[in-house]
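A single protein chain has been omitted; all remaining protein chains appear in their positions.
Chain naming follows the written order as A, B, C, D, E, F and G, and within any one chain the residues start at number 1.
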Amino acid sequence: MTTPRLMQGNEACAEGALAAGLNFYAGYPITPSTEVTEILSRKLFENGGRFIQMEDEIASMAAVIGASLTGAKAMTATSGPGFSLKQENIGYAAMAEVPCVIVNVQRVGPSTGLATAPAQGDVMQARWGTHGDHPIIVLTPSSVSECYQLTIRAFNLAEKYRVPVIMLLDEVVGHMRERVELPSANQVEIINRKQPDAAPHQYVPFRSGYDKVPSMASFGEGYRYHVTGLVHDDDGFATTNPEIVQSHLNRLQDKILLHTPEIVDSEQVDTEDAEVVLIAYGGTARSVTRAMRMAREEGLKVGMFRPISIWPFPEEQLKLLSQRNVKFITVEMNFGQLALEVERVVGGKNAVYRANQVNGELIKPDTILDRIREVY
Amino acid sequence: MTTPRLMQGNEACAEGALAAGLNFYAGYPITPSTEVTEILSRKLFENGGRFIQMEDEIASMAAVIGASLTGAKAMTATSGPGFSLKQENIGYAAMAEVPCVIVNVQRVGPSTGLATAPAQGDVMQARWGTHGDHPIIVLTPSSVSECYQLTIRAFNLAEKYRVPVIMLLDEVVGHMRERVELPSANQVEIINRKQPDAAPHQYVPFRSGYDKVPSMASFGEGYRYHVTGLVHDDDGFATTNPEIVQSHLNRLQDKILLHTPEIVDSEQVDTEDAEVVLIAYGGTARSVTRAMRMAREEGLKVGMFRPISIWPFPEEQLKLLSQRNVKFITVEMNFGQLALEVERVVGGKNAVYRANQVNGELIKPDTILDRIREVY
Amino acid sequence: MLPEVEQYFRIEKLPHMWCPGCGNGIVLHSLINAISGLGLDQDKTTIVSGIGCASRAAGYLDFDTLHTTHGRALAFATGIKFSKPELNTFVLMGDGDCTAIGGNHLIHAARRNINLTALVFNNNIYGMTGGQYSPMTPNAKRATTAFYGNIDRSFDLMELAKGAGATYVARATTYHTELLTKLIMEAHKNKGFSLVEVVTACPTAYGRYNKLGKPADMLKAQKENAVNIKSLKDGIVPEGKFLIGELYRAEAPEYIDQYLQAATKLREKGGK
Amino acid sequence: MLPEVEQYFRIEKLPHMWCPGCGNGIVLHSLINAISGLGLDQDKTTIVSGIGCASRAAGYLDFDTLHTTHGRALAFATGIKFSKPELNTFVLMGDGDCTAIGGNHLIHAARRNINLTALVFNNNIYGMTGGQYSPMTPNAKRATTAFYGNIDRSFDLMELAKGAGATYVARATTYHTELLTKLIMEAHKNKGFSLVEVVTACPTAYGRYNKLGKPADMLKAQKENAVNIKSLKDGIVPEGKFLIGELYRAEAPEYIDQYLQAATKLREKGGK
Amino acid sequence: MRTETVPSIKETVVKLNQALCKKCGICAVFCKKEVLVQKQDQKIYIENAENCVGCRQCVNLCPDYAISLEVVE
Amino acid sequence: MRTETVPSIKETVVKLNQALCKKCGICAVFCKKEVLVQKQDQKIYIENAENCVGCRQCVNLCPDYAISLEVVE
Amino acid sequence: MTKSWEVRLSGSGGQGLILAGIILAEAGILDGQNVVQTQSYGPEARGGASKAEVVIGPGDIDYPKVLDCDVLLALNQESCTKFTDDLKSDSVAIIDSSLVSQIPSVNGKVYPLPITKLAREEVGKELVANVVALGALVGLTGVVSRESLSNALMARVPKGTEELNTKALETGFKAAKEARTRKTTQQVS
Partner (left out) sequence: MTKSWEVRLSGSGGQGLILAGIILAEAGILDGQNVVQTQSYGPEARGGASKAEVVIGPGDIDYPKVLDCDVLLALNQESCTKFTDDLKSDSVAIIDSSLVSQIPSVNGKVYPLPITKLAREEVGKELVANVVALGALVGLTGVVSRESLSNALMARVPKGTEELNTKALETGFKAAKEARTRKTTQQVS
């Protein structure tokens, strides 16, 4: 561990990315994510990496994918409006299996909304924002040090599974500063994409083994292969053959499904004896923690289930919890998004209540406490 | 009714729009929606309306909103990649409450996918594709004549509730030609947006009555009001006041929630005695109808629940059905999207099975029949 | 209260949200003077803007005003104007709004030569988001994303608009307010796509990083560095200076005119 | 099989998917001749394309090839080139791809003067989607979305690229294959953003609607209407004709150079 | 050297709206007649109003419409 | 009037790959020596091969790389 | 007529199969039938389809594609090879013998007719092979009435080409008649 220091959430994302080996960043400024861009504009320039401010978010996403294909670890950061614009190319990254990390620091939407105020309105968009159907990994840190750790993890997952990974912050987490003790470089586990072991002329760029993840050659190293956003065969070339189409798209699903147990991440606090379990992520988890403490002081047996990977959703973990006769309250700064998934997973068996707020402020512990008292 | 004729689904969308009073269209060609654009480029030019081919889908969506603000009935049509690009401005239309219709003819995705092949991969994107949280109306026709009827309805709903409405076709429905008998002009119910009854200086552009829908003045008529994608007060001006923010965003939700009974639309076929109910929409509903017939011939009691408005989802209707001990099978050309909503609504009580296919072809009745036999 | 301000502003919204010394307020003053000078019907005039400090302008002006999404103002305005051509349509954009994310809409509005009057508030920076470099930030200048100085080349907006097909391009500064008013009037009179670039000071997000002094110093620099094209000898712009005045004018058919004429002709011929 | 085809094509993918007489195949032939003439390392050369008929080219060429999303090829290519500057990067785009949806990336690549060689297959139409007019469709020509003739003005791509900052702009046709090869070579040698527009025939989606005859007739028209800039007298292009050859060249610092030099300088000074 | 031309022939008096003024100091710098003065508290004061030549420089350059020239009847 | 210059000094013979040819007819129109001929069945036939001057016009203009000039040793 | 017909028109792009499908479907409407017409496309919209399908029947048509092909038209080798496979014993296959050399041995009645050659030689324009084919198809199967087919055709063809198209249609009808009498069909049960 390094000496403790004060760090902002966005800064921790930037530092985490650097620790993970980031060497390419393309972005377009937007509140409340701009600090990520600003910090990396300087640090990458200083450390021999590449920073480019593109003409818009679409171009930023494109440049990130292009860079990743040359072997770079590449990232971009944005907020709602920019995240919407990036969707088409995020889908491209999914289809062409190009590892990259997209940071979205959520503000109030839709549209320009409230640029400087927190919300969690992009939870479903992060999962479903692009056209077509493909799985995705979305991580939601609740603290500054988690911003750092999860950004490293985001890169590791992106590289390991050749997928775009989304770091979904909210303005609270992105902008708050906390005391952090960062692990020193040798304490950080770094995963790099699997390199082809075949000779160039034997390389089949989209053929995978048991793990469903193909190895990935970098452009410029003699493999001379083709990458497209069209549905393609193992060789990388467009096809309309129904069997190949289905099996290619299945593989995109399977490579996440198959590894879901490794990918999902969640935390439980005081759930053992809880009669009411609050479900929260990101900034709201902080309010919930306080509310829980307050509730416990009143003698209410309350716990928290915190999905850290919201997609894939920690379904099994929640199901386990739901076997006891607990009531759930989803706490979100939106009109109920992850709540839908919770209802889907445990709705038939357990009562699921909601506590939602989108007024530009972090939901207060009191508000949550009131809701706890109501449903207890 | 007019004399029967052969018509393509996309053409029926165009004709329905004209019947609803369309006078502005902006678009950018993309397979498999291009016919809508091509037909309207000619018809609007001929009938005194306005057609413009914009530089991209983002601009098309923007121009549509601009035109609508002048009082026009405005539409655009696209497919997946373009739909992704339009998301930011669809959110704008939702936030600023500008009526308009967006046609999305689904093809296989993600990314370029298969441009000429059917899929239903944008079901969740249609609901959640833009950042932030707002409700939306999405209609899914299953036949050519329904393309016509629902496009008219889409305009009526857009105008009535001041919302963007999405016509979600799939390539099967968009490209197939069927015999249709269109209603004559006087049989078509047309709804226009509520005009202000206050004098210009008393006009409060975003204040609404019991129905939560504000009246809407056209630009150029002396009302001189302000429209923004920022969260705004009833006067239309940006605010960060938490109460106003919450109540403005609540109203966007409420105006749909409140009118859900009027908006939702679904069809049930042979569900009375069914032991297995297939849930399908759009092109797949056609395969399901055939599969159902085949199953009935085998003596299997099978029915179909067809959401016509997939968003808002006909939740109450499905719940009613679920009270009987039926099994459900969702049939979709994706990896299970509306299935999630079905599971959410009835999952705790009823068994929900899935039949999914995304191979670029319309799912075959046989495939469905096999699934029916499996779960029966 | 100045009478023109009283007439054309939503005065209850003043003071505006811009920083002390921000040039945007000066631009608006010239704009309403031009609108007044042109005698435009306030009910038939609409202001469309994007997102950014400059684009907040729409909210202060007493017309039908539309504050759109970042970069898309010209596309929204195209819908308005094409749908209701009798509306005088001014499009207010920041330099980032217009030339970064909005660049495509700019060149296409210019190509179509659609009858819009575009005003670009060029403060050489992304002001609203706190000072990142824009495509109009001069080389070597500092910004929050160019800590060691900007390595990007900047656009020559006049050349860009002209190359894309604009039929009127002019430039003024917030120091040259009367020229600015005149140019906006001329731009509006041009039947086609017209662009007026206004060099304006952002003391907060640009001036501060680049040690350009107080707002008044930035205005002074405008005065000193601007060369009126009319006073230009041999066409050579002295090092470090820039041209102001009417920079380019051309004749070309206007988009909506073309459309309506062709459509009318068709209907006169009996259609189809 | 032609030796250059054998060398630079994925010959197992031939015949290509283009229509009989489509000019795209001719362009590719010139491109590989240029690559061969330049002696570029095949392993260090990458082809990036967008979406459209022209963009399908990437799949046929035996390099690292990237078939991106519609309009975004230059942005993807920017990421590649900036990340690995030693890669020779050719960007192949249709006229719609490059100038309609991709217009913004074009002008920004030009502004940055990033060392990419862009090839625009200008067939005056959206070929892939079946013949809608593009920003390069001449006025009055017919298209599936311009049943009565196109009312839009078209870009002068040379003026646009130049106005945006490109440092090399040239034009050839598929008839002038040797010129085309030469221009691509020159374009690639230019250290900066270079654009070569190739006038190419789309008999299916453009020729047919506009009754331009067979593929050979369209090629003949290219021969007849193209005027080499070197043979131009008094700078006046005869009515109905267009220029070919090297149309514009300028000197300007290249983007990546600027970045790397500045970064190196910083590190030499001991950083921060 | 000529001084600024005075467009108004009517006699005018400069007025300052403190509620609008943001104390940017522009008017004070550009008023050649030192009618407008920025003091240590950053506020603008009108001094020597009679020196005003009605050149409107302050009116045109004030970003906040805080200054007007009113005609004295 | 001069005829086309012949870049190759070696003697060449024109070859046609029917598998690649799409019968667009371009080569036949542009071969000045009528070596390449398109018949009613739309196919291209090599006739009077000896007339070929090796101008490469057909090679350069064939969109499908169906024609090559091969050196006769 | 209560039977519902599933017709598949196949060949390569540019042979006018979609138009043929549309005309057939419109003829069905003129006959008072219900119809659905679909097609499959190449990789994007570019290029013609290789397959057009028409389902014609008296009642509602649910599944819009051909499942059990009653009538197959195959205008090139590839489609002939691909689509004759799943024919039933009562299916009818019409194959352009001027373009298809290998006629697989299959279920149903197979009529090899030199459609393109007829169009070129008898009608004088290869372009109208699709209409010749339609004539032959309807002549051999009666999926729609000849009158409706002719009316539907006339409503679709460009002005000035009526005669040419009528001739093409008649040529198709004639070929059908001859084929039927010649009984040169393959019958493999």
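We adopt the following convention: a contact is a pair of C-beta atoms (placed from the backbone, for glycine too) under 8 Å apart; a residue touches a chain by one contact, two chains touch by 3 or more.
Note that the coordinates shown come from a computational prediction; the quantities given were computed from them, not determined experimentally.
The hidden chain makes contact, of the residues C:27, C:40 or C:53, with C:53.
Among the residues C:47, C:74, C:128 or C:180, only C:128 touches the chain that is left out of the figure.
When the missing chain is restored to the complex, the residue among A:73, A:175 or A:248 that touches it is A:175.
Mapped onto chain A, the footprint of the missing chain covers residues 4-6, 31-32, 34, 114-117, 172, 175-179, 283, 286-287, 289-290, 293, 362, 364-365.
In the analysis below, only the chains that are shown with their structure count from here on.
Here the spacing of chain C and chain E, counted between their Cα centres, is 27 Å.
Once the centre of each chain is set as its mean CA position, chain B and chain C turn out to be 38 Å apart. Annotation: 58 Å between the Cα-based centres of chain C and chain F.
Shown for chain G are the residues in touch with two or more other chains, namely 42-45. Touching two or more other chains at once is no residue of chain F.
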